[in-house]
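Only one protein chain is missing from this complex, and each of the others stays in its spot.
And then subunit A:
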Amino acid sequence: MLSVLNSLQIIRFEQVLDRRELLTKLADTALQNGWVKEGFTQVLLEREEKYPTGIHAPGSGIAIPHADAEWTLVPGMIVAILQQPVAFEPMGGQGGEVQAHLVFLLLISDPDDHVAFLSALADFISDAEKIHQLRQDNEVSLLLNHLKQAGA
């Protein structure tokens, strides 16, 4: 089983982007990395419109876009740290528009293989202090250490 942690990338964006532009950039990066199948970008965009992934997390607005498992070739995660927040619709439809400062593109091939990772990620996004720290330092190691400590 491949760990998500082996394929972890953080990208910082300074420019103003809308949701489609951001998701396209992240999906194209995943494609260039060889982590997803051809056609993933379109699927991701469509899925986000149908099932939005914006979350009003304690420390910041975030989003966790993802597509069905069949599109993932290599389990991984691409994290976007946004200087200019990007608007996402709220998951579950409640709480109004989410101004996301952090976006976690999840590439999961089999959810049962990655329960520990997903739990560790949930702990991370529930922790306002860690979210702030990641936004400031944009250090892969911070995120990686947390996820590892949490048993991912």
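Here is the rule we use: a contact is a pair of C-beta atoms (placed from the backbone, for glycine too) under 8 Å apart; a residue touches a chain by one contact, two chains touch by 3 or more; residues count from 1.
Everything that follows uses one rule, which is that contacts and distances are computed from a predicted model.
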{"item": "Chain not present in the shown complex, as UniProt names it (candidates \"histidine kinase\", \"Anti-sigma factor antagonist\", \"PTS EIIB type-2 domain-containing protein\" or \"Sugar ABC transporter permease\")", "value": "\"PTS EIIB type-2 domain-containing protein\""}
{"item": "Full-complex contact with the absent chain, from A:I10, A:L26 or A:I64", "value": "A:I64"}
{"item": "Among A:I10, A:A27 or A:I125, residue touching the chain not depicted", "value": "A:I125"}
{"item": "Hidden partner chain, residues of subunit A it touches", "value": "47, 50-51, 55-58, 64, 66-69, 90-94, 106, 108, 111-112, 114-115, 118-119, 122, 125-126"}
